[in-house]
Structures are given as structure tokens and as C-alpha cells.
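Only one protein chain is missing from this complex, and each of the others stays in its spot.
Chain IDs A and B follow the sequence of writing; residue 1 opens each chain.
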Amino acid sequence: MLVFLNHLINGVSLGSVYAIIALGYTMVYGIAKMLNFAHGDVIMVGAYVCFFAVSSYNLPPLVGVALAAAVCTALGILIERLAYKPLRQASSLAVLITAIGVSYLLQNGAQILWSSNIKMFPAFFSSQPIALFGGELKITIAAIVTVLACVVIMAALVWFTGRTKMGKAMRACSEDKAAAQLMGINVNATISMTFAIGSALAAIAGVLFCSAYPILTPTTGAMPGIKAFTAAVFGGIGSIPGALLGGVLLGMIEIFASAYISTQLSNAIVFAVLIVVLLVRPTGLLGKQVREKV
Amino acid sequence: MKKFLALLLALTLTLGLAACGGDDGGKDVPGQSGGPALRIGGVGPLTGGAAIYGNAAKGGAEIAAEEINALGGLQIELRYEDDAHDAEKSVNAYNTLKDWGMQVFLGSVTSAPGAATAAESNGDHIFYLTPSASSTAVIGGVVNPLTGSVDTPRRDNVFQMCFVDPDQGAYSAQYISDNGLGSKIAVIYKNDDVYSTGIFNSFSAKAGELGLDIVSVTTFTTDSQTDFSVQIADAKNSGADLVYLPTYYEANALILTQANAAGYSPKYFGVDGMDGILSVKGFDAALAEGVMLLTPFNADAEDERTKSFVSKYQEKYGDVPNQFAADAYDCVYAIYEALKDEEGVTEASASDLCDKLTAKFTGGSFTFTGLTGENMTWDATGAVSKYPRGMYIENGAYVGMD
Partner (left out) sequence: MNKLHLSKASRVNFATYAMVIAAYAVLQFMGGAGILSATMRGQLVPICAYVAMALSLNLTVGVLGELSLGHAGFMSVGAFAGAVAAAALPIPSAPLRLAAAMAAGALFAALAGALVGVPVLRLNGDYLAIVTLAFGQIIKSIVENLYIGMDSRGLHTSFLENRLTLREGGLMILNGPMGINGINKISTFTAGFLLVMLILVVIFHLVGSRTGRAIMALRDNRIAAESVGIPVTKYKLMAFVIAAAMAGAAGTLFALGQNTITASKFDFNTSILILVFVVLGGQGRMWGSIIAAALLTILPEALREFADYRMLVYAVVLILVMLATNNPTLQGFFTSLFRKNKRKEAAGK
């Protein structure tokens, strides 16, 4: 039982890392309707900025996070302006390919700037875990912070998109860009804003990811990016609570599959479960069932 | 038709670049180098997920070439090409080097691409000495410990500077058994990696022979190289007191960190891939206290040659060199020492040099002392006669186990 609980805790903490990345994915997808494959690499940039701020300039961790968020926000807006905005009228596939180009660019740029050598991300939280049941059950502080951050960010995003003017504008753009424009919404500014928020989230996700799994290389963001994309689809892409649910479930399935079935096949099992879920619910767990207009 | 011209533009651009690339290589027919220098080529992952290994090897080889050129005797021109740890691209990189007029080949840095370039160079009869592609499929002619079959025939032009994978696995099992290091052993290895799987297979075969008790075997892949909680829990719950890690230090750093957080502190036994863990920027050396590993190279060694190499490497690349750098450094020196007294080396064809070097390496009288071993010799199998040195980590430094 305790073993099971331990796996459960590890699954939730891995899943909340996926979830926090998936939140950024799903935000951008919901509004700009594009799969931003460069999202994972923005995470990596955020983690590097924080790493250098903290370990080379000895800044306090929170300043490092703020700096990472600022740099990533600027980077997100820059990428959007230079690479995605010119393609607003182009097919969604063209944007997808450009996003992949941006992803290569960030990875290789990072390698040239910061070398391919691995960096050990500094421990922001005490490495002493909280022990329950006389030390049989251990929860790391990083995991608790990640889960909390994840819930807070999700709640904030739900509030933001539901209650604020900007958030409502985002939802309007996501429903129908042309109609939103007619209602006097500045669609371009709204999309830029979405990228800014998504990238700031990516920076935070990067720091939390590297706090939990403290290895930093130029390709650090690639695999979590794909997993988070899977998580976002799992939960219903475009849905903010869906990203959280999808991320956490994905993490749990991954841990349970490797614990109780096979570590060799855990990835295959995760994806097989995903397929089964999509067969039962073709738009993900919390995705909107869009009725097709005839 | 709208996009036609834009595509045409791209075409012109690419062909233009291709033409530029062709100019350089076109003049030099392989083996007829006009320059006074010996052209040595190498292939490795300089970009992508495995870039640390390729760049380290490239750095080590460059330092060796600079030192040798400064001696004023046989001059060396070194060129490294990127393969992004991909067999197809490694053959492209090899062909690029051939177009450049490469005379001696440093092989590939990683194993799967290494097997591909080894086969190519065998067909072209170009001498191949790899710093670190340790799989048996590279040199060929080795019996598969699991099935008893020889899956790749021996490639007589191919030699290794590193230990061949099965040696490390068998040697580790022997070492653990001889020194009674652990009664219950857990293994975590990287299932989609040629190196890690190769060592594990021979380790488990040898452990079976020696009656070692392996209580937990778990794996991970490149795609799941983040969370090790399940592997650690499995080892812990099966009561393992020794964890064998035939994996690279990138994963090992994470395993050590996460095991520590899970309150699990067994003994660890790593292979040469563990080397480098102490020089990871920001790594807490206390986590690696007492870790045992087999490594041919110790960046903290006190001998003059190592000290000079490490300081040069740090000055040039800003990092502490790992065994990949040291092995590549040794490769360049081994080739240099085998050829320095020969006549007309820089004008010789790759094929003639291959004959010369192969004869020298397998002749029995050639020994080489470098950073990674003393009095190393090679025989017709292509494997090097050096034995893994057992080290353990104490106060953030390597100490010899014997």
C-alpha cells in the first residue's frame, strides 16, 4: 500500500510538471489555433536564464524566476512577431513547420551560447523530503511546490480568461477571429498577449521542471514538450482544466505503467492509453464536443 | 505556380551552398592530399542530445593535434564532422571527410553510428581508431554473450581506444564478486542505448556464472530519462545494497539525486560512462560520495601529462575534460606515434596508411602510453589491452580502489 502511495505521489509530481507545461501549450493553442512546438524549447531557455542568474550572478531564486519569466516573455513576443505573425493567413501546417524551425533555432542557439555540457540546476528547495508514516512515505518539497504552483496557475488562468477584459477578448478571438475584430478587439495584440503569457508560464515551468529533475542541456525541453503536448490533447486541447487533468493523469499512467507493467514499455503504454481515451472521447477528457455545421 | 519561384530561390540557395562545399573537397581526390600535413578526420555528435560526447572528443583531439604540430615533426590537419548521433548522418559525415581527402579516420564517437562508419571504412580500407565507440558491432568478430553467435564479422581495419562493452560488463561482475561489494544487486540501464545494453548483457551473463544475486533489473529510455522514482523504488524494495549503473553520467546524476531524495543510499557501481559526473557544473559531489566506477581516465590525476591536458582543455573550452576527451587525445597521439618515423606519410594514400597502421598495431611490438593507460597494445581483434581501473569517489575526487 505504501509502495503504491509512493508511486502515486511520484506520478502526481511528474504529472504536475507535465501539466504546467501543458497549460502554456493549451493557452496558445486555444487562442492562436497553432501547435507551438517551440514551447518546450522556451522552457529550456527559461531554465538556463534562471540557472545563470542564480549560480553565476548569485541572485536570489525568486529574482532568477522573475528574470527568466521576463526574458521568456520578451522571447515569446519576439518569436510571435517575427515568425508567426507573418503567417496569420497561411495554413496551420505552415505555422506548425515554422514553429519546428524556431524549435531547432532555439536548441542550436542554446548549444552555441551555453555549450552542450550538462548543467546541474541548483536546488531551490531543501533536498530533505517531508517524511510521513515514519519515513516510509516521502514527498519532496519541489513536488509540493510544483503541484501548488500548477493549481494556482490554472486557477489564475481560468479567472483571467473568464473574468478580465483581456481574457474575454482572448476567448472571443478563439471562437471567431473575424467576429472579434468586428467587435473592436485588437486581434493581433490579443494573440501577442497570449504568447507573452504562454512564454512566461514556460519560464516558470522550466524552473519547476529543472527543480524536480535538475539536469539542464539544450535539449532538455524537447521531450517534456512532446509529453506536455500529449497531455494537453489528452485533457482536451484548448481547455485549461483539461491541461491540468491531462498532465497529472499522464504522469500517473507513466509511473504506474513502469512500476507495475514494464519500465521498457512504459512509453508505449502511455501512448496506448492515450489512443484508447481518444477513441472513447474523440476530443479528449474535457474537450468541447464541437458540433459540425452543415 | 505561386510558390514555384520561391522554391526555385531555395533551390538556387542550396545548390549554391552545395557548390561552395564541393569546391573545397572537389580538388582533393581521396589519398592524394597535396598539403604537407596528415589529414585525420573524425565523426561525432556535435549537435543534439549526445553533443556532450562529440564535443568532448573533438576538443581532446584538437589539443593533441596542436601539441603534435608544435613539436615540428609530422604535421596533422584535424577535421571533425557532426553526425548528431545518427547512423545515416555519420555516413554522410564520413563521406564528407573522404571528399576532403582524409587519410586516417578517428571513427565515430558513439556506438550505433560507429558501427555504420566502421562498415564504410572497412569497404574503403581506411584505418579506423575510435576513441569511444565501444560496441562489439564496431570492431566486429566478438561472440554475442547471450546467443553465442558472431553477429558482425571482424573488420580488420577497425581498432578501439576504449574498452569494448562486454569487457566492462564482465569485469564489473568479476570485480563485484571478488571484492564482495554487494549481496543483492540492482541494475538500472538504458534500454535504447547500444552502449548501456551491451554492458548490461555481458554483466548479467557473467553475474549468472559467478552466482551474483541480481534482485532488480529496471530500464529507462531517452524518452523517459527524467523520472527514476520507479527504478529506485524497485531497487530499494527488493533490498538491493548495490546498484549497478552501466549508463552515462547525465542519467546517473539524476539517479543519485532522486535516490537521495527518496532516502535510499546503497553503494553504486558505475562504468566508464560514470566518469564526468564530478565535473558537471553545479553537481553536489556529496551525492557521489563512495560511488565506485571503472574509468580509464582521472582528471584529478597528479601526473604531468594529465595536469597539462586538463589545464589546456579548461583554458580552451572552459570545462573539465571527461574520458571522451582523453580517449580522443590518445587516439591522435597513438596514430602519430605509429607514423612519426615513417617516410612520406603525408603523401601516402589512405589505403597504404591503413596497411601500415594495421601492421604496426597488430605487429606485437607497438605499445602506446597515453592519458588513459600505460603500455597499451592492440591485437588482431581490434580491442585494446587496457584494463578498467577501479576508482571510488572520496571527498569529490577519485581514489584508486586497489
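As a convention for this text, a contact is a pair of C-beta atoms (placed from the backbone, for glycine too) under 8 Å apart; a residue touches a chain by one contact, two chains touch by 3 or more.
This is a predicted model, so every value here is computed, not measured.
Considering the whole complex, the residue from B:L146, B:A286, B:A359 or B:A380 that touches the absent chain is B:L146. Listed residues B:Q75, B:N95 or B:S265: the one in touch with the omitted chain is B:N95.
Among A:V17, A:V49, A:I118 or A:V233, the one in contact with the hidden chain is A:V233.
Panel shows chain B; residues 1-7, 9-11, 13-14, 17-18, 20-22, 24-26, 30, 46-47, 81-82, 84, 86-89, 91-93, 95-96, 98-99, 112-113, 115-116, 119-120, 135, 137, 140, 144, 146-153, 191-194, 197-198, 201, 221-223 of it touch the chain omitted from the view. Where chain A meets the chain that is not shown, the touching residues are 29, 35, 37, 83, 86-87, 89-91, 93-94, 96-98, 100-102, 104-105, 107-109, 112, 226, 229-230, 233, 237, 262, 264-265, 267-268, 271-272, 274-275, 278-279, 282-284, 292, 294.
Note that only the chains that are shown with their structure count from here on.
We define each chain's centre as the mean of its Cα atoms; on that basis chain A and chain B are separated by 35 Å. Note for the complex: chain B touches chain A at residues 47-49, 51-52, 55, 191, 218-227, 229-231, 233-234, 237, 249-250, 253-254, 257, 260-263, 280-284, 317-319.
Chain A contributes residues 3, 6-7, 10, 14, 51, 55, 108, 111, 115-123, 127, 129, 131, 135, 138, 140, 213-215, 217-219, 222-224, 254-255, 258-259, 263-264, 266-267 to its touches with chain B in the complex.
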